[in-house]
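Shown here: the complex without one of its protein chains, the others still in place.
Presenting chain A:
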Amino acid sequence: MFDNIVSETGDPGRARRLYYRSVYAIVTVSIVGLLAGMATGRELIGTSIYCVGVWLGGGISFLAPKLTDVPLQDERDTDLYNRASGLTLGVLFVGGLSVIPVIYVLEAARRIETPPEVNGAIFLASGLFLMWGVSYGIVKRR
């Protein structure tokens, strides 16, 4: 499909724009579907739309560059993703290090009572860092 666009128009940029717009549109529709399902009490339909959309968008973003000769992504895209991911983790790490111990100490001293949402966020951040550590170990050995 992307090869056809380039052979017809001679413009790889058009294929690249179609690729990114398709992926972003599918993921956006899936998120809107999930939120709409939650808002209207149709959670099953919302989550179904979300799952299909995320898998479809993820599948296209992963497989399309491998199935075409058109450079839909290149090394600079990978570099940008890596830098953005590193920045995100860095901000989370610094934020977590400065906030989580304080929360635990104040809660232990019965100065504050953390709501379940905060505990959930702490578990989520901890899981993220654990996953990052495992991924780092795997990548280091490859």
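Keep this in mind: a contact is a pair of C-beta atoms (placed from the backbone, for glycine too) under 8 Å apart; a residue touches a chain by one contact, two chains touch by 3 or more; residues count from 1.
Assume contacts and distances are computed from a predicted model.
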item: Listed names "Helix-turn-helix transcriptional regulator", "(2Fe-2S)-binding protein", "ATP-dependent helicase/nuclease subunit B" or "Glycerol-3-phosphate dehydrogenase", matching UniProt entry of the absent chain; value: "Helix-turn-helix transcriptional regulator"
item: Residue ranges of chain A at the interface with the undisplayed chain; value: 11-13, 16, 71, 74-77, 79
